[in-house]
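For this view, one protein chain was removed and the others were kept in their places.
== subunit A ==
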Amino acid sequence: MKKIIIITIGLISILFASSCDDELAQTNPNALTTEQFWKTESDAQAGVNAIYAMFYKDGLWARWIYFRLDLTSDEGYSVSPWTELADWTRFNYVNYNFWEGQVVTWRDTYKAIFRCNQVLANVPNIAFQNEDDKKKILAQAKFLRALHYYYAAVLWEDIPIVLTPSTPSDLPAQKNVTEVWAQVEKDLNEAFADLPPSWGADQTGRPDKGAAKAFLAKVYMQQRKWAEAKTALEYLITGPGARYSLVSNYRDNFTDVSENNSESVFEIQFGDNRLGGTDESQSAAVSSNRAQFFAPRSIGWSDGQARLWLVNAFKQEPNKAGTLDIRLRWTLYYPELLADFGDKTYGKNWEWGNEAWFRKGSRDYYRNNEDYYSQVNYRLIRYADILLRYAEVLNETGNTADAYQYVDMVRARVNLNTLAVAHPEIGNDHDKFLERLKMERALELAGESVRWEDLKRWGDLNSQASVDKIALRDPDFNNFVVGKHHRLPIPQVEDENNPNLNQHPEY
């Protein structure tokens, strides 16, 4: 019997030999670990590219951020049958965890910042053949981090600042908006130092020194730091970075046929190369959904549209030929579009009653519908905006007379008279000039996501009187509570789960 036991033990041992503990050390055959990555120059390059990929996410520049920047402002509104979506464009914030354009925008903002922080933490440890290439990568990460903090500060104001790669248990502390602005300024100044003056034709879309200065000007202006803003803008207009010009055809700023042109200061690059979603999967799209969501009913989702006052504003002043301002044609779809300019709307006769829709970025010039895969780049900052900003800064710093020429450059492109001729009543009056400039910016930049920050900067959201005036053009502002709705509520789930973050007191 002992023999049998011994034989059995031998037998069992042989069988057991198959089950060594090292079978327990399974490595993932599908992906690199974070420890394996961040070793080479191409890792660094792919890492910084991943930050750009955040432009294609639905919380940000693929879709929902336009609901905040364009539709919440007095340029746009929503009558979406999805009432909650529409409510969020008219200051009816009930559920602070509303996903579209609120929580997802917050989430994607910090996703982008996490990617910036990964680059900024890991790339310095990578050996580069050319140290300049490393500096350029770090500078791009800083620029993009500044960009995302900038828009987060415009929307929520007091938010947590995260500057290092995250760990799952992080509970970052909320900072006052002035600290956020300071961080944005710091990143942009550092980025400016190391960014190139321009990029090769196959790299357009990355920020250059001019883009950094343009964003610096935006940050300074939101803080009404006019002198600093003036210096920043001069880099683009008269300084070493003065290489921009307005394109002769206004529409060239809004189609895919004349992208990255001489007017473009910073442009988000979209493509239709991949037909997936806005997730992180293999087919993740690289496109904009804006036109699909803003196109008229039966053509797109029609969740956002333009206020009719814009049509009337354009019609206030004919151009030098005595015809309508051509910008009206390329800015809006509106009831008389066919009569005024001979354009159908996506090949259809007007069927939408007394309503207007945004035309910029739409693809009616070669198709009769929209989809989720628009390849039309989004000009986040173009030279016309810079010129009007410079005029504003000059006016604010007491140089109203000097400011005229920059407004006129923008007007001249569309064959309008000079401002002095068209509006002699302004003269050198700061307030009148600013009032007119507000209109000039609306006419030039309507539907380009600058209106909300403009209203905030001008202080038009700070008093009941000015809000009442806005409400005349946009009745949504009847819901606007001064001291509350100039910023969004913090997503409730973040407030609840982070002891270092508090909901805004007015919410």
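Note that contacts are C-beta pairs under 8 Å (C-beta built on N, C-alpha and C of every residue); 3 or more make two chains touch, one makes a residue touch a chain; residues count from 1.
We adopt the following convention: contacts and distances are computed from a predicted model.
Choosing from "Cation acetate symporter", "5-methyltetrahydrofolate--homocysteine methyltransferase", "Aspartyl/glutamyl-tRNA(Asn/Gln) amidotransferase subunit C" or "TonB-dependent receptor", the protein name stored in UniProt for the chain missing from the display reads "TonB-dependent receptor". Remark: the omitted chain is touched by one listed residue; of A:30, A:125 or A:349 this is A:30.
Residue A:492 is the one among A:262, A:319, A:397 or A:492 that touches the chain missing from this view. Of A:73, A:89, A:118 or A:253, it is A:118 that touches the chain left out of the display. Residues of subunit A in contact with the chain left out of this view: 1-2, 4-6, 8-9, 12-13, 15-34, 36-37, 43, 45-47, 49-53, 56, 81-84, 87, 92, 94-96, 103, 106-107, 110-115, 117-118, 160, 162, 165-172, 201-206, 259-260, 269-275, 279-284, 286, 292, 297-298, 300-302, 369-372, 375, 491-494, 496-499, 501, 507.
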